[in-house]
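Excluded from the complex is one protein chain; the other protein chains are retained at their positions.
Letters A, B, C and D mark the chains as written, and numbering starts fresh at 1 in each.
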Amino acid sequence: MSFDLNQLVQILPLLMVVVFGLFLPLVAPVLPAEKKGYFMGWISFVALLLTAGVALAQLAGKPSGEPIFHGLFAMDTYALFFTLLFLACGAITAIVTTYYLPREQMGHEEFYALMFFSIAGMIVLAGGTSLISLFLGVEIMSMAVYALAGFRRWSLRSNESVLKYFFLGSFSSAILLFGVALIYGATGTTQLAGIADWLTAGGGALMPLFIMGMGLAIIGMGFKVAAAPFHTWTPDVYEGAPAPVTGFMATAVKAASFAFFLRVMQTGFMPAKAEWVQVLAALAVLTMFTGNILAFVQPNIKRMLAYSSIAHTGYMLMGLVALSPSAENAAGSAILYYLVAYSLTNLGIFACISFLSKQGEKLVNIEDYAGVAQKYPWIALAIAICMFSLIGLPPTAGFFGKYYLFTAVVQQGYAWLAIIGIINSILSVYYYLRVVVTMYMKEPTADWTGVSGLKLTRLAVTICVVAILWAGIGSFNLLAVFPGAEPLLSAARDSVSSLF
Amino acid sequence: MSHLLSILILLPVMASLGMLLIPADRKPVIKTWALGASLLNLALGLGLWFGFKPEAGFQFAEKADWLPSLGISYHIGVDGLSLLIAMLTLILTPVAILASWNRIQHKLRGYYACMLLLGSGMLGAVVARDLFLFYVFWEVMLLPMFFMIGVWGGEKRVFATTKFVVYTLVGSLLMFLAILYVYFKHQALNGTWTFDIPSLYALSYSPTEMWLLFGAFFLAFAIKTPVWPFHSWLPDAYTQAPTPATFMLSAVMAKIGAYGFLRFLIPMFPEATRTAAPFIMLLGMFGLLYGAWIALVQTDAKRLIAYSSLSHMSIIVMGIFALNQFGITGSVFYFMAHAMATGALFLLVMMLAERRGTREIAQFGGIAKAAPWLTVAFIFITMASVGLPGLNGFVGEFLMLMGAYGAANPIGVIATTGVIWSACYMLWLVSRIFFGEITRPENQGFKDLTLREAFIILPLAALIAWTGFYPQTVLSKVEPSVQAFLQQTGFAAAVEAKAAPADGESHTPAAPAAHADGH
Amino acid sequence: MEHTSPLIGLVPLFPLLTAALIGLMTLFFAHKNQGAPKGLVSAIAVAGPLASFLVSCVLFFQLRALPEAERALTQNVFPWIHVGPLKLDAAFLLDPLSAMMILMVTGIGTLIHLYSIGYMSHDRGFSRYFSYLNLFMFSMLILVLGSSLPLMFVGWEGVGLCSYLLIGFWFTDIAKANAGNKAFIANRVGDFGFLLGMFFIFFFLMNHGTATLDFAGMKEQAAVFTPYAATAAALLLFVGAMGKSAQFPLHVWLADAMAGPTPVSALIHAATMVTAGVYMVARMGFLFAISPSAGLVVASVGAFTALFAAFIAIAQSDIKKVLAYSTVSQLGYMFIGVGLGVYFENIVAGAGAAVLAAGMFHVFTHAFFKALLFLGSGSVIHACHEEQDIWKMGGLKSKLPITWATMGIATLAIAGIPPLAGFFSKEAILTNAFIAGHYQTWLLGIYAIGLFTSGLTAFYMFRMFFLTFHGKPRDQHIHDHAHESPAVMTFPLLALALGTVVVGFLNVPKVLSFGFLPTDLFATWLAPALEMGHHGEAHLHHPSTSTDFLLMAAAIGIALVGIGFAYARYAKATPATEPTKTLWWEILWEKFYVDEMIQAIVIEPLLKLSRFLRKSVDEEGLDYLVNNTPKAYAGLSNAVRVIQTGMVRSYAYLMVLGMFAILLYFFLHLAK
Amino acid sequence: MEPTAFQTGLQSVLFGILSLVAVVGALVTITRRHPLPAALSLVVTFIGLAGLYALLSAPLLAVLQILVYAGAIMALVVFVIMLLNVQEQDLPINENVGKSVSLALAAIAPVFLIFWAVLGKLPGDQTLANTPVPADFGTIEVLGKFLYTNYLFAFESVAILLTVALVGVVILAKRRI
Partner (left out) sequence: MLTMSHFLLVSAALFSVGVAGVLSRKNLFIVFLSIELMLNAVNLSFVTFARFLGQLDGQIFTFLVMAVAAAEAAIGLAIVILLFKNKESLSVDDFKLMKE
């Protein structure tokens, strides 16, 4: 029981995020009032980049990944990988909010503070090695995001969003917690490694208790990742939350939830795979179908993307199904890659949505996007590329993600699941295309005069699109100077292998 | 190692990026830029044609690691099966651009960028030697077409393009899964991860696996080609697309579907192919009659050509699945012949429609008197389309029908009636549009071909005539590869083994049934 | 010993070049009022066939110089289609048969070109016409000279194309354009058979010998063919011949083909193209001869068509239609001739060549007198300002003396009056049919039909002749304005008339040599080309000399009867319309309703089927399915959407439901 | 130190009473129309729970349950109810509490039955009596030490969580910026 300074160094990114969250709002009063939003956004952006730099340095230093703080947390490659992803999501969101918050007259200090805190929670989620620290991570993240979702306090939709999110989220947290309790009761530990050891040793008499606990925990985690039938909150919350927050939720929060889910399944529950695999498979199938079927006729783009995110959850759940005790297994890294691809894509889309929706988020129906291609060709193209990425068309990251994921699933002998996945991809084609069709092939109806933030949107979306294409096409040898998908893949692979 | 192929693929991409630098209102510059780029690409591409050695298998190969950990490489090369489509892409792109000159009036940069990217995608798809790379290009070539139909198409363009893309994707996504499965199978059997196409040929599968995979690959290619009954996107897409896009769609993209059968389906599943071939030939035969008959009663000229294209593509499928060198060589040759003839017909119909604002056949009549050049061009192309000997359509059709006959007599016999039907609908079309008195005042003073239009048709007509007159130009490049293909898939032996039944009786058309499934 | 000659290629090349040249001129002058300069066009147009004719003559003498057994010149120009065992070259074969044909084609062709200069002089499509006509010459020469079936097929379809273009030459008349379509499509039906025949032969040889489609190669391997195979192949090819040579039921296009300019009818639809079917049977005789029944089928179809068409010709009032049906009828004769030839070869090896030659001889003589008849009718039509109805003519003899005289000769020739060409050729065929009766009695029926048809022919030809030239003018206006054609048109008439008189003597039967006439020149010339694998002097049963004379007498007699009837009915008085219009006449006038039957049995059902496919299968079937899949999916989507009530409690209920399901699963799993 | 039979008996009786109090309090909570009595009856439940904690050798938690939970948190709730001045007309109209609660109880009953089946007959014969714990088990000293060493990370996390809640409350409940 010695306090090791080294531990603090290891969690430096986490500390930085917390410190920024605490102290950045304090800078606000000294900034010129009319430019406050602008400066706050960029300061946050820089802060996130700084943190990312530290995380990158740690990643480059090949972290040992040993659990610290008495086995509650581990800043392993896996955690760092996700940390970087969260920071990237945060950074893109920060670019968007730089103009969005002033436009919507929302408070800057609290917004960025909450965003930083939520990222802190996510990092805890990604690095937690004990169910209890993970639970705390969930709560930190969720609390911050609840507040973010309800940030447009005067908007009834935003109110409704936070209401649903909070109540259902707390409800599910309680279920998750009950599961944690039962698991603790059965195994005598909340540490994932301990649970795995207990399972490997044969479990013992309290196995039923554990199984019940695991069931409840899966429900809780299923809620967080929006797996059907625990997905119901997603569309309402996504629709009601401010667009950049929705983007943040669809990407960082979802990634964090999957980081949580994946780590628990891989390092905690893996020896009991025979027990849960069918449940997850059923969830995956149900989730895919639910998302894709519901999205089909959805006129509201945010809501449509919410259903799409449910569908993508379904795909990634297939990846969880394909997990195995072998470190060679590609399923884990496939999920990681998929998350990166999916996050980049959604960030790009939501950056555009934030911009196009106009003040007060009036234009959020797909029909409103008619003729965007004429008015904003680059933004339309970017959205189109993102939509293609969501469909999974080459040469986008979405395609590669799907490829990698389905590969893993087929490899583990779940070809039938992959077939369902493909069928669902087919089902999804239509509604994604609808957006592109509307933008390119219909005459404009909406009026975008007087919108702000075009340049920032372009910046954000360009970053995303370049990244999508970069991760999609990867590096050819003639571009050997340019790291492509391969480094990303090996990073994902290293990350997952750090779980073993 | 020559980088010619990569350059041919990349140049249009670069050109379309470069186009973004041109201000949107400088329309002539944009057009010229696109035309220049495509012509430059064609000029470079001639090196491909003349440098190609018929006996040397895959050439102009390039191989670079892409994602080595997954066995994915950037591996391209051409052989006799792909050379022709590659050349078609290069030759027809400038033609299509020229044909778009006045037809496309708005959003020029996007349009011409799509056109150039389409060329790159299609070229990439046919030269890919890596299954993964192929799939990437296969999907990539869909996107420009999606935009071209949807943005610059006719009244029902949105419906048509959505139908086209969704329908095509249904097939290709299933194929994607099958590709993954094959990839694993190879790893399970040989222990290495690779997407290298030849390595994935003829792996051993259980019957269930084999049929499911065969079905998935078949569906993807059958939709793209299209094979009856998977054609229902075709009339809509062909009719609604801007005609230069229809031109590229029918002339090249459809061929890549058929090419897929040759490059992937058959060599990967020779066993399944052996069993399924007669049935696929039946589909082809049926599609041939079906397309021709429906073309007979069309009232819209473009739609008529669309159905005729279906009919012709069905012969190609039939020829391919005859699995003998006549059928396959004929099909590959016909890739080109059909591209030129049907493509040119689409363009001619476009020229007619541009003058009158309608494609309704009944709106024309007696045009020949006013527009002799146009008429001559149309009749010339019509003759190529109906397979008049001396023009290139005949060579392909002759070989394909011969192949079909050799593989399954009854199918060959019924398919040969196609020569009658095609004459029926095409000649009837010609006489309705061009002959008779001019009955409608709008058709008085019908404008004849302009010089630009003549330059669109002229290269096509010249190639049609030359390759019909001296088809060895093409056949000599194609034939060794077909030979190799048959050797490697094991179908060459099957053809020879057919010599066994010496009894002349079984050869009479009256009693060919026993013979039909002989291979 | 292979003999080659580089000259052969020139024969088709000249017309091709001139066709291209005139074609380009046409296009470039298309928008000028005057059109291409007529003088230049005429010169080029005639130069092509004339040059070919001269080369053909040179080639003829080259060929003659060779020893009889080696009389074949070849020229391999370039490889055409080489795919595996299929090795097709653009190669020409000049043997006595093709030599005869090219002389005939180029010779008569040149004359008709010459004639056309006059005939078409006032037509706006003057140069277009000549480019087509030259293109036709090219195709026809390819057809004749091609050394393999596919190459022959190139010419075969090429002439079909030119026929199509020329029939629809006056395309502003939609009926004429559609007549072109009809010709092309009917020919395509025949080509379907031709193609299948080629496929059949090729694969049969590939499996049983060496795959080839060369005439020489096939002939060498003739022994490989079993009778069944030969029958199948021969009949398939014969379907092609029926299409091209307008045999029942594919004869329907030929009468409509008269829509084209009259010289075209003379050249294409009388003298050359339509005889291609006969030529092909003769060329492939070795194959037909292996089959015991193919020859009989050919002869029977020929006989039937001869009679059938002759009947129709009786009632026609259009001068060209009469000639057209007479052509169909005469083509029937030719098929009797060649059909019997291969039949005889089958039963008496080595005996068929001479009989085949008789059939070919009719092709040859017919080319002269039928071309003459058409050109004559063209002269009449020209004189009567495009009037073709013989019921509006009459008494033109005085106005058109040269036309009257030359046409008279031709009419006598076709009626079979000695010593004109038609007599010799027709007599030979009838005699052969009579001999066939010796081997198979029912074949006497063919003889009887031939003889009867001969009488009918005499009748309807003279009906036409008398109505046109004799009696009183029925339409005074036409008659007043009628005038003899210019020299450029009458010269070919005279030349052909001369031919009609003399060419018969090229193949004088032995009985008629009277000790000084050279006999069987034509048959002897053709013998090396027509012999079907069996040399030597096999002899058919031959009737006695007296029987021979009796047969001739019968033929001449029945012809005279026919002429007499015609004279009595049409020349003595000047009836204004057909004297008696019975039901039978009605049927003949309507051409036995064949067109209507085809319309009802083939075309209407086909269109119905097509509309059914288009509407019920394509639009309301497949397309409906595809188009409505998204709708069904949207319906599903809308149905499932109700779970998203927007109410927190229902969401919670759903979660509890899921919780229950999962827990239940685990519970049951535990219980196991 | 084996507990006596009386002690164990007393424990059982206490357990019975306390559980009854807790469960009944809970049921009362969810069946009140007005939130105020619901909150108060929840306090009753919490007191029952505190008793159970005490029974389970968690004295500190029992105290905290009363002080923090029943005291501070519930006071906050009651305060907010008062603050909003929730009147009868503010309550959801047409709420048939009895019907909907019974329906919900019926819905959750199967889940509860599963819990019962699993939790109700756990293997082993551990009882409160035969599993003694050290005397200082659950005392503030031991617990605090444990919290600040082994669970330091969790503790600090909770600190962040509370900060977040603070910011969140500010942003949600404050007036327009």
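Assorted remarks:
Keep in mind that, in the parts below, a residue touches a chain if its C-beta (ideal position, glycine included) is under 8 Å from a C-beta of that chain, and two chains touch if they have at least 3 such contacts.
None of these values were measured; they are calculated from a predicted model.
Taking every chain of the complex into account, the omitted one touches A, C, D. In the full complex, subunit A contacts the hidden chain through residues 132, 135-136, 139, 143, 146-147, 150, 153-154, 156-157, 159-164, 166-167, 170-171, 173-175, 177-178, 180-182, 184-185, 188-190, 235-236, 239-240, 303. Not every partner is drawn; the one left out touches subunit C at residues 641-642, 644-649, 652-653, 656.
Touch with the hidden chain on the side of subunit D covers residues 8, 11-12, 15, 19, 22-23, 26-27, 29-30, 32-33, 35, 38-39, 42, 45-46, 49, 52-53, 55-58, 60-61, 64-65, 68-69, 72-73, 76-77, 80-81, 83-84, 86, 90-93, 95, 97, 100-101, 103-105, 107-109, 111-112, 115-116, 119-122, 124-129, 131, 133, 137-138, 142-143, 146-147, 150-151, 154-155, 158, 161-162, 164-166, 168-169, 172-173.
Keep this in mind: only the chains that are shown with their structure count from here on.
Measuring from the averaged C-alpha position of subunit A to that of subunit B gives a distance of 43 Å.
Work out the mean CA point of subunit C and of subunit D, and you get 105 Å between them. Residue positions of subunit C touching 2 or more other chains, listed in rising order: 630, 659, 663, 667, 670.
Across the assembly, subunit A contributes 208, 211-212, 430 as residues in contact with two or more other chains. Those residues of subunit C that touch subunit B in the complex are listed here as 26-27, 30-31, 78-84, 86, 150, 153-154, 156-158, 161, 164-165, 168, 171-174, 177-178, 180-181, 184-185, 188-189, 191-192, 195-196, 198-200, 202-204, 206-208, 225-229, 231-232, 236, 606-607, 609-611, 613-614, 617-618, 622-623, 625-627, 630. Interface residues of subunit B facing subunit A in the complex, by the touch rule stated above, are 6, 64-70, 74, 107, 110, 132, 135-137, 139-140, 142-143, 146-147, 150-151, 157-158, 161-162, 165-166, 169-170, 173-174, 176-177, 180-181, 183-184.
Note for the complex: subunit D touches subunit C at residues 107-108, 110-111, 114, 117-118.
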